[in-house]
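The structure that follows is given in the form of structure tokens.
Removed from the display is one protein chain of the complex; every other protein chain stays in position.
Chain nomenclature is as follows: A and B, assigned in order of appearance, with residue numbering initiated at 1 for each chain independently.
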Amino acid sequence: MASRIQKEARPDTMLINMGPSHPAMHGTFRIMLELEGEKILNAEVEIGYLHRGFEKTCENKTYFNLLPYTDRLNYVSPQINNMGYAMTMEKMLGVRVPGRAQAIRVLMSELSRISDHLTCLAAMAMENGAFTVFLYMMKAREFLWDVIEFTTGSRMTTSYIRIGGVRADLHDGWRESVKTAVAETRGVLKDVHGLLDKNQIFLNRTRGIAAMSKEDALSYGWTGPCLRSTGVLYDVRKAHPYAIYDRLAFDVPLGEYGDNYDRYMVRMREMEQSLRIIEQVAALIADTAPAIGAEGIEPTEAVRLGRQHKPAQKIRLSPNLEGSEKDRYPELLTADAPVCVPPKEDTYTTMEGLISHFLFFMNGFGIRPPKGDVYFSVEGGNGEVGFYVVSDGTDRPYRLHLRAPCFHLLSALEQLIRGRFLADVVPTFGSMNMIGGELDR
Amino acid sequence: MSGFDFLSTRFDTALGWARKFSLFHYPFITACCGMEYMSAACAHFDIDRFGAGLTRFSPRQADLLLVVGTVSHKLVPALKTVYEQMMEPKWVIAFGACAVSGGIYQNYAAVQGIDKVIPVDIYIPGCPPRPEMVLDGLLKLQEKIQKEGQDWRWRKTP
Partner (left out) sequence: MEKDALIGEIRQRFAAELESDTESLGDQVLIVRREGLRTVMAGLRAAPFDYAVLLDLTCVDFLASENRFEMVYHLFSLSRNSRLRIKVSLPGGNPVVDSLSGLWKNADWLEREVFDMFGVGFVGHPDLRRILMYEGFEGYPLLKSYPWRKEQPLVPLKD
């Protein structure tokens, strides 16, 4: 592509191309640099290598069907995207979500946020040479993903947070998994603080590099940890509280200079705050008897008995992702409007249940919000993740637009690296946490 | 005649053994599957115990191209360039549903499977695949490499 930099470059300088397939270009991203020796005179950024047509696809799918596409936007913190979309639709439809579901949503969001920050800092540290930090943080991430997997069935892209609530209850023994995950993450954070905070090499590569002023950051539309590293206090969880965030006590860490080190430190401190939130939420979620364990014989035992005759006893199905759901519905999914899949006990046994099942899934039926448009945002790992939905009254969105936080962050990259050295590109880009799915949609 | 065949099959076995246990992979990472690639490569699921742990970030030094994630039409020239820069013998693994067949994206932007662009040896489905599936795919590739053998036409008399 005949780019601007190729036309503007002086004939005596070197043009170097980084990407789109490059170890430090988290995913696909291309930076073209005009170098004089090691100094960057001019930079041009080219994105769009992961453009997957999310917005166009959403115009052709029903509101319920497009939920998995939202998972794959910011794919390191998928539950936050799910939540953003679900809450946008709930605002449009005017439904209220039960308290337990809101608490579970916050728990999942914070687990996702920690995975997001862990991945970002692990990749940034690895590219600066600190490979141990990468391995430690990935280890902590596995424990977090264990909690997510036992509850939702999938490690990453879960489609768990649905319009109207959550898909299923937390799994049996969730308290232990959450406790293990929190303890492991705390241990890893302590180790990483010890490895990187006062490490002269890391400081040389990040302190004072690519500093951003408050005015510029606001002019570029920065939000999230990068904005907070410049000293501006704006966190959607505090400014426009949603779910149960107004009932939780947590701080919002701020940086000072807006350089790479501040972005790293803000993320580290945010992870500690997220752990605090998780502990508070875990205390808020009650242990209700039907949620944890149902009585009866084990499924394997039932299969063995069933070879001779139909077992007379009840079968102990997990109320989590399979089996009996109806009892759990009032606490997990809204009853305000038919925006969620009807429980299977009704669908398979009663006529009304079957009809309501069809009325949810048939073409032209299902979730049909009133005509109009809505904008709602949540605090994602990178900043304000906003969804703008235009509805024309049918079962498919007329227009769905994602306000991607890293799109705005990266529009400032050219300014940040101009005048710096080639080696500074790597920690700068790493600290901005570019996620291709979100950037290119 | 048979003596040479015996030696060549022994050599093929040894060559297959050497190649399959020292795969240098080039992770062509684009999207969400990259996260599962990172999990597979790290301590929990460890790809290194199969000999494939060393990541070579230059296609000239790699013999396994791991295409991880969705490939869009904009990226295809880069993918082809990387594939053509690799030297024989080379293998390609399509990692993830998007690389295998376009995945959930069937629209103007995504290529419906990278086998429309470059030849693929192993397909690992999943969205994203669990790290155990990645390791399973790698083991299948190792079986394939073991059976491949050298091209002996240069030695045998016509």
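The rule is simple: contacts are C-beta pairs under 8 Å (C-beta built on N, C-alpha and C of every residue); 3 or more make two chains touch, one makes a residue touch a chain.
Just so it is clear, the model here is predicted, and its values are computed rather than measured.
Among B:32, B:47, B:117 or B:138, only B:117 touches the chain left out of the display. When the full complex is taken into account, the listed residue touching the unshown chain is A:386, out of A:23, A:98, A:343 or A:386. Residues touching the missing chain, restricted to chain B, are 73-74, 76-77, 80, 106-109, 111, 115-117 (touch as defined at the top). The chain not displayed touches chain A at residues 1-2, 4, 47-48, 51, 53, 55-57, 59-60, 91-92, 216, 218-221, 223, 232, 234, 239-240, 372-375, 377, 384, 386, 388, 390, 398-399, 401, 403, 407-408, 411-412, 440-441.
By definition in this document, only the chains that are shown with their structure count from here on.
Inter-chain centre distance (chain A to chain B, centres taken as mean C-alpha positions): 30 Å. Contacts from chain B toward chain A in the complex involve residues 28-32, 34-36, 38-39, 42-44, 55, 57, 69-70, 72, 74-75, 78-79, 82, 104-105, 107-110, 127-128, 130. Residues of chain A touching chain B in their complex: 20-23, 26-28, 48-53, 56-57, 68-69, 72, 75-76, 119, 122, 134-135, 138-139, 141-142, 145, 155-157, 436-437.
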